[in-house]
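This report refers to the structure that appears directly beneath it.
The complex is shown incomplete by one protein chain, all other protein chains being positioned as in the whole.
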Amino acid sequence: MDNVLAFGAASGQAGRVDALFVMIAVIGGFFFFLTQGLLIYFAVKYRRRLPDRDNETPAITGNPLLEFLWILIPSIVVVVIFYYGWRVYTDQRIPAAGATEVHVTARQWMYEIRYPDGRTAINEIRVPAGKPVKFLLSAADVLHGFYLPDFRVKMDMIPGRVTTLWVQPDRPGSYQIFCTVYCGTGHSNMLAKLIVMSPHEYEEWVEHGGREGDEGGEHEPLVVRGERILSNAGCLNCHAVEGKEKIGPNLRGLHGSKVPLEGGKSVTADEEYLRESIVDPGEKVVKGYPNVMPTYKASMPPDDVRAVVEYLKTLK
Amino acid sequence: MAHGTGHSRRAGIAVFVALLLLTAVTVLVSYVDLGLWNTVVALLIASVKASLVALFFMHLKGESRLVWGFALFPIVFLALILLGTLSDTMLR
Amino acid sequence: MSDPSGEHGDPAVAFESAKLGVWTFLATEVLLFGALFTAYTVFRIRYPEMFRVEHAKLDRVLGAANTVVLITSSLMVVLGVDAIKRGKARLLEAYFGATILLAGVFLCVKYAEYAAKFHHGIYPRTNLFFSIYFMLTGLHGIHVLLGMGVLSYVIILSRRGRLSASYYTPAEMSGLYWHFVDLVWIYLFPLLYLVG
Partner (left out) sequence: MEGVGRMEAEGNGRGYLSERGWKSWAFTLDHKRIGAMYLWTTTVFFLIGGVFALLLRLELLSPQARYFSNHTYNVFFTLHGAMMIFLFIIPAIPSGLGNFFIPLHIGARDVAFPRLNLASYWVFAAGFLVIIGSLVAPMDTGWTFYTPYSAKSAAAVTTLSLGIFLIGMSSILTGLNFIVTIHKLRAPGMTWHRLPLFIWGMYSTSIIQVIATPVVGVTFLLLAAERIFGVGFFDPTKGGDPVLFQHFFWFYSHPVVYVMILPAMGIVSEVIPVFSRKPIFGYKAIAYSSVAIALGGFLVWGHHMFTSGMSPLANAIFSLMTFFVAVPTAVKVFNWTATLYRGSITFEAPMLYALTFIFLFIVGGLTGPFLGALATNVQLHDTYFVVAHFHYTMMGGTVMGFLAGLHYWFPKMTGRMLNEKVARVAWALIFVGFNVTFFTMFILGVRGMPRRYAEYLPKFHTENVISTIGSAVLAAGILVMCWNFLQGLRKGAPAPANPWRALSLEWRAASPPETENFPEIPLVTEWPYGYGTPKG
């Protein structure tokens, strides 16, 4: 029962959830039209016609059979819905054999991804189509959520614990990941993507070292590459290029400007400062901003950092 | 309204002595290592003591069903929050 | 269920109302401590070793002594209420005074225990066992303090000649509350001091 809803289900599991949704909607719709229909019908039909004779209504105070029935029937209906919902859920929770495991750690306000072979990434998970994936979810600071609407699943991410979530992505494509547990200022900017690749493309991508920077080819200009990395690595979740500030300082005009630091000093934002702020952001914290940016030392190789800095220099 | 009598004073002192004895027993038992049974015994003794206090000191013994209801009612909910929470935390 | 009357003036109704009110209030109190007991159970099951090691740091002799103090204070309340039922206001004041005194002893012992813990660098933040220990005994201690206040108020009422063999509702009600404070300690003592 794929694609029963207007927006596509991305897996067989999701199709089953949709089927349950439709079932509840049909049952609910029936009762909706029954009760609302009667409510409106009675209200119209039995509106007062004879003002002086309105105490001549029948003194009906109850009807045992009717009352028994409308306790019994809803009870049966809800047990059926419960059972169906529980079965779909249980099947959904048991991972298929041979699932690829991907570790995801959430922190304010990004997802850090770690693959079994040691590769890391930020806010972007790439997996091959047709193979089950198991996400091992955890959080570094506060509660976060991991919601894949196209797969109809979500799971909270809890500090100090590992929770799991499992999907079977059938079709290649790019799927949205939302944070669903309120986690502070950047909550609504905490977005990520699940990119499902065809197995063949995935192989190729892994062989190339599994880095996002590389699909632009070897002759990609440094600035273009920097811009792409910047948007892929989640920087823009906290730093706007211009307009209203998010969590951190805006990026436009940053290069070359004088930056006041916590502790009273200030520094000129040269290339070295920009580089350091990416790999070791806690070292020089800009005055008036929370010290919450994680280090990109592990997830962004020096070449990529260089590209990002070059791109930042163009934002005048 | 029942008025104070010598009988109620004697009953109060008897309960008091029982409470002291039970306190002594529970402390002594705690020095013996019974494993998990230490907890069970301690809770049993505590419940006996609590019942004595409620029944005699708080006069639950002679109370109406309404008051009994209000005395026992919260215990159901205490069990509920305990079991409900444990059904999660013990079986994760 | 007694017949409803709708009248405030009736002293029998007022007495029954007050009693039902206090029992309802105690129902609230059970759940107030209930949440903490739940936390205790959850963590005790999760970290049995920590509870076994840490509970030994409490002084069970002092705990037992405090138990005896509270039980005795409860008896004083029983005798005090009994006294006023026989119309002996002075005797009520003496017994309730003794209760307050014993409550003071209880708090002093508690204070000594806390001080010793702090001295050894043990605070509520030290570990979960002591988090629970301080929260439970602290909340109970606040109840003892409140109880002392309530009992003092009854003594003042009695000194003003407001209590008699025919009207002793405040004494009876404060007694119910005090017994409940005792009852909570009856559970706290073994759970914290005796079993780990």
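Read from first to last, the chains carry the letters A, B and C; within each, the first residue is number 1.
The criterion applied here is as follows: a contact is a pair of C-beta atoms (placed from the backbone, for glycine too) under 8 Å apart; a residue touches a chain by one contact, two chains touch by 3 or more.
Keep in mind that this is a model prediction, so the values were computed, not measured.
Engineer: Given the contact rule set out at the top, which of the displayed chains would the hidden chain touch in the full complex?
Structural biologist: Per the touch rule above, the missing chain touches A, B, C.
Engineer: Quick one: say which of A:Arg171, A:Lys246, A:Lys284 or A:Lys313 touches the chain that got left out.
Structural biologist: A:Lys246
Engineer: Pick out which of A:Gly145, A:Pro169 or A:Pro294 touches the chain that's been left out of the picture.
Structural biologist: Touching the chain that is not displayed is residue A:Gly145.
Engineer: Among A:Ala106, A:Ala121 or A:Val153, single out the residue that touches the unshown chain.
Structural biologist: A:Val153
Engineer: With the missing chain put back, one of C:Leu20, C:Leu62, C:Leu107 or C:Ala165 would touch it. Which one?
Structural biologist: Result: among the candidates, C:Leu20 touches the missing chain.
Engineer: Touching residues of subunit C against the unshown chain: what are they?
Structural biologist: That gives, for subunit C, the contact residues 1-8, 13, 16-17, 20-21, 24-25, 27-29, 31-36, 38-39, 42-43, 46-47, 50, 123-125, 127-128, 131-132, 134-135, 139.
Engineer: Taking the full complex into account, what residues of subunit A touch the chain not shown?
Structural biologist: 5, 7, 16-17, 20-21, 24-25, 27-28, 31-32, 35-36, 38-39, 42-43, 46-50, 53-63, 66-67, 70-71, 74-75, 78-79, 81-82, 84-86, 88-90, 92-93, 141-143, 145, 147, 149-150, 152-156, 158-161, 163, 176, 178-189, 191, 243-247
Engineer: Given the full complex, what residues of subunit B touch the hidden partner chain?
Structural biologist: Residue positions of subunit B that touch the missing chain: 66, 73-74, 77, 80-81, 84-85, 87-92.
Here, only the chains that are shown with their structure count from here on.
Engineer: If you average the CA atoms of subunit B and of subunit C, how far apart do the two points sit, in angstrom?
Structural biologist: Inter-chain centre distance comes to 14 Å.
Engineer: If you average the CA atoms of subunit A and of subunit C, how far apart do the two points sit, in angstrom?
Structural biologist: 50
Engineer: What are the residue numbers in subunit C that touch two or more other chains?
Structural biologist: Residues of subunit C never touch two or more of the other chains.
Engineer: In subunit B, what residues contact two or more other chains?
Structural biologist: In subunit B, no residue touches two or more other chains.
Engineer: In the complex formed with subunit B, which residues of subunit C make contact?
Structural biologist: 1-2, 12, 15, 19-20, 23-24, 26-28, 30-31, 34-35, 37-38, 41-42, 45-46, 60, 64, 67-68, 71-72, 74-75, 77-79, 81-86, 165-166, 175-176, 179-180, 182-183, 186-187, 189-191, 193-195
Engineer: Which subunit B residues qualify as touching subunit C in the complex?
Structural biologist: Going by the criterion above, the answer is residues 1-5, 8-9, 12-13, 16, 19-20, 23, 26-27, 30, 38-39, 42-43, 45-46, 49-50, 53-54, 57-58, 64-67, 70-71, 73-75, 77-78, 81-82, 85-86, 89-90.
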